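Sharing a structure with you now.
Of the protein chains in this complex, all but one are displayed in their positions.
Chain IDs A and B follow the sequence of writing; residue 1 opens each chain.
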Amino acid sequence: MQSNSTHRAVLCSYQHLTACEVLSVPLSFATNMRFKFPLMAIVLEIAMIVLFALFVEYEMDQTILQQLNITESADMGKVLELYPLFQDVHVMIFVGFGFLMTFLKKYGFSSVGINLLIAALGLQWGTVVQGILHSQGKKISIGIKNIINADFSTATVLISFGAVLGKTSPTQMLIMTIIEIAVFAGNEYLVGEIFKASDIGASMTIHAFGAYFGLAVAGILYRSGLRRGHKNEESTYYSDLFAMIGTLFLWMFWPSFNSAIAEPGDKQSRAIVNTYFSLAACVVTAFAFSSLVEQRGKLNMVHIQNATLAGGVAVGTCADMAIHPFGSMTIGSIAGLVAVIGYKFLTPLFTTKLRIHDTCGVHNLHGLPGIIGGLAGIAAVALGASNTSVAMQAAALCSSIGTAVVGGLITGLILKLPFWGQPSDQDCYDDSVYWEVPT
Amino acid sequence: MQSNSTHRAVLCSYQHLTACEVLSVPLSFATNMRFKFPLMAIVLEIAMIVLFALFVEYEMDQTILQQLNITESADMGKVLELYPLFQDVHVMIFVGFGFLMTFLKKYGFSSVGINLLIAALGLQWGTVVQGILHSQGKKISIGIKNIINADFSTATVLISFGAVLGKTSPTQMLIMTIIEIAVFAGNEYLVGEIFKASDIGASMTIHAFGAYFGLAVAGILYRSGLRRGHKNEESTYYSDLFAMIGTLFLWMFWPSFNSAIAEPGDKQSRAIVNTYFSLAACVVTAFAFSSLVEQRGKLNMVHIQNATLAGGVAVGTCADMAIHPFGSMTIGSIAGLVAVIGYKFLTPLFTTKLRIHDTCGVHNLHGLPGIIGGLAGIAAVALGASNTSVAMQAAALCSSIGTAVVGGLITGLILKLPFWGQPSDQDCYDDSVYWEVPT
Partner (left out) sequence: MQSNSTHRAVLCSYQHLTACEVLSVPLSFATNMRFKFPLMAIVLEIAMIVLFALFVEYEMDQTILQQLNITESADMGKVLELYPLFQDVHVMIFVGFGFLMTFLKKYGFSSVGINLLIAALGLQWGTVVQGILHSQGKKISIGIKNIINADFSTATVLISFGAVLGKTSPTQMLIMTIIEIAVFAGNEYLVGEIFKASDIGASMTIHAFGAYFGLAVAGILYRSGLRRGHKNEESTYYSDLFAMIGTLFLWMFWPSFNSAIAEPGDKQSRAIVNTYFSLAACVVTAFAFSSLVEQRGKLNMVHIQNATLAGGVAVGTCADMAIHPFGSMTIGSIAGLVAVIGYKFLTPLFTTKLRIHDTCGVHNLHGLPGIIGGLAGIAAVALGASNTSVAMQAAALCSSIGTAVVGGLITGLILKLPFWGQPSDQDCYDDSVYWEVPT
């Protein structure tokens, strides 16, 4: 197999010379990743190790505690209590997001593979930047909550990845990971520590943020050559089934996502229950409206894969508030409806009118439902379901979208530089540009 | 992609006019779901929201408890303790059942998609009907046990779905969900509260019940036109691999299914251990007999996908009893053997002689092993492994099968009405009747 791929690689290399250098295709589309990509990845990993050596330590080292005559703290006992929730979130990040994006017929390797790369780098970087912001100059002490938050921070990049899926290089995604997580951590600090707003399931700080960041990047990287679509921008029967693996693991474990860092007891319990019922209601309306908007009443796999999840996003901000189970079901129902409408009518408009091409429709799954979540949070606070203030909740929503758009525009401009190995229009949505692909 | 599918939809619509309305194919086979399906789904979801608004509240609201000067109850602290078991059951319901049924070559979207729809609607409805039966006129207070039980209640419909897979419309499945869960909740109340029988892993109340309910429906909906099989009623290499995803997640998490609502401590621990070993033994005998019954000694994927699970079903009733680990292995071994024999010899007989066509062979995986479970429970009680009475265990088994058959027959008659959009014989086992399918 090795020799076989090498053989193919040599052939490709030759063909590339013919097609690219010899016929003088612009150098900006030289997609050879050798040296450029490995170098950047290795430098980043070394940087992470150095940052960890300087700033990161284990939470409450027992030996130190013993010297100080302190017995094992209560928090240590909670490690295993929260660990299952962490693992659920972990599955959402790596299997959920990864497989959800495998729906494209020739882009499964990149979807699940680059998703893994982004998240693996991002969780290290997220640990550092979140840690520095929250540790007030002390060493960052790592426990179960930190690794949950590290996973969360990667979700923003994975959402944005969905908006530019198929149109960027792995090198570009390394850059986006570093910038976006830094901006995310800044906004999250603002929302949580300065505004003291409530956003337990991160409708605003992760979902809306990730979506609008990605849309801004996608807007800058717009390719008018792909305005009328691309032959590879479609699914196959099996690629759609692979994507359902992602959908289901996201759907099932969303109650863990919305409750993992909630206050133990009543609030955490409510976050679980509200998310559970919001998602259930969302599935029913997503199916109903998917059928309703199609001429023959047929169900559309794009809606089922994505809109069924909108209830988890939309209930996020107020998941731990006393909104009553029927309240969460109402939020979920509306989210499912809005997401289907978005996929059916908004996404085409975005591509043609706004010159923003959103490959996975993250606006419908994370953007709009994230805003619904923010608004539902404002309403819930207004109705007395939480102690935060309406104004601060509104500020959190605006700040999340604002920093996302600004951060995304700047990131887009950096990614537009012509030496990151981005694919030509023709090579978009095709694994074989960056991967050895079996024939 | 959107415009593409719309384009295809228009073409299909035209073709359908030609083939169906113009050539006056009977209206009963008009499979256009538009309006009919969405309307029913939306009405049902609104009904659920209203029922929840009227009857459902969070378990022990902390604010109220504080006003009453009661500190956090012990039960609240158990939320996170049982939560991992809940999530395992959740995965079984949505990924396990969903993917297990993707073995058909052209019915994967429906299998995993309609499975999601049924379960999402069913868990809401199950919460209400189980809640009303058990709450003695008070508000239903929702905690971790309720959502475990809500998931359980959907399992019955998903089992029955397997019996009629490929031969019904999504609209019919909405109806079956509503009726079957109501009947299930009634029988479960009878078994648990009146007979006070033991059935911790629900061999009788879920597995036997779901199987015989489904077989009764399948009997009523029998299509003599499909007696000699259908060209789409087979698997492909990849569809069989997708089905193994379902098999493995069911297999791995079955100890959680059988122990989730067991009494904490010894009994719960035994339920885990007994199920673990029963399933392991079942795998070995299922492989052995799969090879033994084939001419060339080859393994049959249908057996491996299904019969390996029979040990989880059969040990269900007495999972928490002191039946000794070797006892559970014996039960599992017998179940694996019986299930293979069922698939090989009984299923063909059922189709041709009894005029009951059981697509997934739920009789072999849930019906017979469910009965074995009931009988093993009777034997275990007779041997003193539990405090319930032999007569009540027998009554529970009879009641589960009896109510299932009666409920299934009535449901079948309702589903036979000619306006639920059911597929023509030719269109059976084909996603493209109800789904936009990539070419």
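The rule is simple: contacts are C-beta pairs under 8 Å (C-beta built on N, C-alpha and C of every residue); 3 or more make two chains touch, one makes a residue touch a chain.
The structure displayed is predicted, hence computed values, not measured ones.
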| item | value |
| --- | --- |
| Contact partner of the left-out chain, one of A:A41, A:L226 or A:A379 | A:A41 |
| Contact partner of the left-out chain, one of B:N300, B:T411 or B:S424 | B:N300 |
| Candidates B:K36, B:K106, B:K344 or B:H366 - the one touching the absent chain | B:K344 |
| Residue ranges of chain B at the interface with the undisplayed chain | 81-82, 84-85, 88, 105, 229, 233-241, 244-245, 248-249, 251-253, 256, 264-266, 268-270, 272-273, 276-277, 279-285, 287-289, 291-292, 294-302, 304, 308, 322, 324-326, 329-330, 333, 343-344, 347-348 |
| Residues from chain A at the interface with the omitted partner, ascending | 1-6, 9-10, 12-13, 16, 32-39, 41-42, 44-45, 48-50, 52-53, 56-63, 72, 76-77, 79-80, 83-84, 87, 90-91, 94-95, 98-99, 102, 108-109, 112-113, 116-117, 120-121, 123-124, 142-144, 147, 170, 238, 242, 245, 434-438 |
